[in-house]
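Removed: one protein chain of the complex. Kept in place: all other protein chains.
For clarity, chains are labelled A, B and C in written order, and residue numbers in each chain start from 1.
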Amino acid sequence: MAERVITYSEALNEAHRLEMASNPDVVVFGENVSSGWRQVTKGLKEEFGRERVRDAPITETAFIGMGVGAAIMGLKPVVELMLVDFGLVAMDQILNQMAKSHYMSGGAVKVPMTLRAVYGAGTSSAATHSESLYSLFAHMPGIKVVIPSNPYDAKGLLIESIRGDDPVLFMEHRLLYPMEGVVPEEAYTVPFGMANLVREGYDVTVVATGLMVGKAVEAADELSPKCSVEVIDPRTIVPLDEETILRSLSKTGRLVIVDEDYERCGFSAEVAAIAAEKGFQHLDAPVVRVATPNVPIPYSPVLEKHLLPSKEKIVKAISQLVG
Amino acid sequence: MAERVITYSEALNEAHRLEMASNPDVVVFGENVSSGWRQVTKGLKEEFGRERVRDAPITETAFIGMGVGAAIMGLKPVVELMLVDFGLVAMDQILNQMAKSHYMSGGAVKVPMTLRAVYGAGTSSAATHSESLYSLFAHMPGIKVVIPSNPYDAKGLLIESIRGDDPVLFMEHRLLYPMEGVVPEEAYTVPFGMANLVREGYDVTVVATGLMVGKAVEAADELSPKCSVEVIDPRTIVPLDEETILRSLSKTGRLVIVDEDYERCGFSAEVAAIAAEKGFQHLDAPVVRVATPNVPIPYSPVLEKHLLPSKEKIVKAISQLVG
Amino acid sequence: MFDLEIDEETKIELYRTMVRIRTFENRARVLIRDGEIPARSGFYTGQEAVAAGVCAHLSPSDQIGSTHRALGHLIAKGCDLKRLMAELCGKSSGLNKGKAGPYHIFDPSVGALGANGIVGGSVPMVAGYALAHQLRDDGGVAVSFFGEGASNQGGVQETLNLAACWNLPLVFVCENSSPEVQRMLGHEIDYPQLSIERVSDRAQAYGIPGATHDGWDVLEVYNAVNDAVIRAKEGGGPTLLEFKVHQIEGNLEGRIEARDDEKIWCPIHRFKERITDEGILTTELDEKIRDEEKSKVGEAVEFALRGTVPELIEAFKGVFAGGP
Partner (left out) sequence: MFDLEIDEETKIELYRTMVRIRTFENRARVLIRDGEIPARSGFYTGQEAVAAGVCAHLSPSDQIGSTHRALGHLIAKGCDLKRLMAELCGKSSGLNKGKAGPYHIFDPSVGALGANGIVGGSVPMVAGYALAHQLRDDGGVAVSFFGEGASNQGGVQETLNLAACWNLPLVFVCENSSPEVQRMLGHEIDYPQLSIERVSDRAQAYGIPGATHDGWDVLEVYNAVNDAVIRAKEGGGPTLLEFKVHQIEGNLEGRIEARDDEKIWCPIHRFKERITDEGILTTELDEKIRDEEKSKVGEAVEFALRGTVPELIEAFKGVFAGGP
């Protein structure tokens, strides 16, 4: 039987439908989620009804907080943040109430909530519509941070998020929505904290997330066979599969981190720090970060492109490191 | 003439008074800032009047945003956030509007605003009243992040913040308020981006901020003369004086970072990453982070103490590294 | 609103709840002084009528969201006094293993979800409790307590709109710590917190019913909440109730009565006079209630002090429910 190919956004839509069909506690809300224009949530209202799929007023604090409360009551809310940038108006609900209620309560309550957020640059949308920001959420204890880089992972990780007992920030790069891939029709899960070894290699380890995974693979293609590049996609940055990264490092001795988020105090810094702490004996060369520099994303496409990590920058970083 | 000794909070109060007296554009607002109980702002209303010193409703988004607007108009607002934790309700105004307006406008507007925030653990105040969080602000481009560790720096850095042209997050550890030190009576500035070499040493470099500077020095005392510890206080983490850190590293070959903020994607990760990238050739041993682990701060004093960085933990980290 | 016929038993219960709260808080003050409770926090003294009058209408399957001044709400909602006091003392026998402290207590077994250290922070969450009742159609209701300071917070105002748009079974209870009293006492206020006198005047801005009452009169509270709870349970949507309160001083001697000059706002004093006049409360009964509550609180203190501090390894446990 031919394997079925669908897009990343279709995979996410399917994950919603499967979980909503099998569990009446799964509810969906956010801005315009019932609109037919929204690829990930379209059709849900028609299939599961206006009670379980609701458009919320443009009040992220109120509706994300409502998600936290609903989760504490045992529902499984999947709440959509139209863009991760807009989450900044609701950070108390996310970083305090959603993230910490379980711990603060000594385990008396759980917050099984999935907060989906679109992210990413590359569309000339400027400083408040282009960010990644996952490092902000990863910095704070209590939130699992998930960044699928392909349709298969998107579906499996979303189902895992919904079924799990913890608050999850689920990040979807908007430029990945049209990406196609083989996706099984049935429900399945991709576990958290298990990196994907996207490509084996021997000379250098590249850790990349989200949209950057594809760029890392392109860079690896371009450098092959001159240089053998191992590409690791952590899939979840909290929890992080340090073992797979360190094991790879013990083989290659070289590390490049490709991260669309800002560099300073970002995920790329964290991986570099782990290497410097726990992988030091393996390191044969300086660690290199290919991240977005500490600059707001400008509107001008040429300026934007100049700042963002790219295949070319990855190739250059690897070449300098290995060459 | 005997040098004058005052406390950290008195130094901050004096900085306000000097700048308000010399510049009518300096205005102060925040929750209860006119109260006689508030050490840093007390007496300002009586001296400079109710127009320039105002208590604001408990609406951080509104009054921080108002500060941004007032700064764009050429005033020099000094806005107080009672605790940095409460800033989470206003992150859009801080991380988007305050931080990015200058860049986004192509330089057409400036935001010379100082956002003062009390921070820090150690008082059994639990998860939403004990955090450091400066890494969240440092992650975002456009905000200078200042953390004075003693009365002299507190006054000089605050005056520099107020006089400067950029938005500043000014972090004051509450346990430092009673700290005494020699502080000149006149106005002076401490420049940003220049670390303070608190203590010279040859065996290991310790980078520490805020309250942790004192703990690092205590640890150095305890280890001396067996082990010679260099202690560096960056004073501002944005901009960061990488040079001083790297120079020290080239001498010691060993690096410990002591940071009260959460470890993951935190300031300690950033310094470790800089070492792994730019100081790799100097590093003789793994970098060590002594930071608050990725756990919300618990109420119980024993649990809280167990998590926080301490002199003992610093001593242990250094001993393992050097020993 | 019609005046409910409130039976004697209910009145005595209301009185008892208020006495319990005050007794508990006064003992907590002593424990703070003695260093057994490691941090200060907000007290509810003077506001007892609100918690008592509101929670008398709720069952354990109804929820409340509370504030930094939560003890009254938690006690009125039925939290176990022993485990509550142990929590304040930071013991592993506390409701939340000593991790919460006064600002973050959660007790789902009685629907107390939860205290909150962020002004206004619990309010959006309460909308989620109400949403769960609405979706399950179980006739439950959720109550959101907050102060007049909190009433201005963005999240609170957003939630008023959202609850109204979705017709959630929610009662907003604003305890207005009485600027009018502040003014009577001659406190200078350069800039007011609130641009209006009555928080409940905001109700119409969300198209929901609202009213202001004296929060020092427990029967007035009881009556007002009755209507709002019935409306919510019957699908009539949210209500915004405001109760004026005056935060009065507690004491270390365990006295139940307020200072003489505070008696006009003291809900316990006022209600005692009333039900004494009505012949419901006799001196003997009053003493019995006070003794009983005192001994319950005494047991709670003993329990708390007997408890052990958490094991150090607990610090790292429970960041996630589903590991790792």
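Descriptive notes on the structure:
Operating definition for what follows: a contact is a pair of C-beta atoms (placed from the backbone, for glycine too) under 8 Å apart; a residue touches a chain by one contact, two chains touch by 3 or more.
Quantities reported herein were computed from a predicted structural model and do not represent experimental measurements.
Looking at the complete complex, one finds that the omitted chain is in touch with A, B, C. From the set A:Ser125, A:Thr189 or A:Ser228, the residue in touch with the chain omitted from the display is A:Ser125, counting the whole complex.
Among C:Ser41, C:Gln157, C:Asn176 or C:Thr212, only C:Gln157 touches the chain left out of the display. From the set A:Val5, A:Ala21, A:Val182 or A:Leu303, the residue in touch with the chain omitted from the display is A:Leu303, counting the whole complex.
Against the chain not shown here, subunit C presents residues 152-155, 157-158, 160-162, 164-166, 191-196, 201-202, 204-208.
Those residues of subunit B that touch the chain absent from the view are 27, 51-52, 54, 56-57, 59, 61-75, 77, 89-90, 92-93, 96-97, 100-112, 141-142, 144, 164-166, 193, 239.
Although one chain is not shown, part of subunit A still touches it, namely residues 34, 45, 50, 54-59, 61-62, 85-86, 88-89, 123-129, 293-296, 298-304, 306-307.
Following the convention adopted for this analysis, only the chains that are shown with their structure count from here on.
The centroid of the Cα atoms in subunit B and the matching centroid in subunit C are 37 Å apart.
Averaging Cα coordinates per chain places subunit A and subunit B 31 Å apart. Remark: subunit A and subunit C have CA centroids separated by 40 Å (rounded to whole angstrom). Shared contact sites, meaning residues of subunit C that touch two or more other chains, fall at 97-100, 104, 116-118, 121, 154-155, 319.
In subunit B, the residues that reach two or more other chains under the touch definition are 61, 85, 88-89, 126-128, 293-296, 298.
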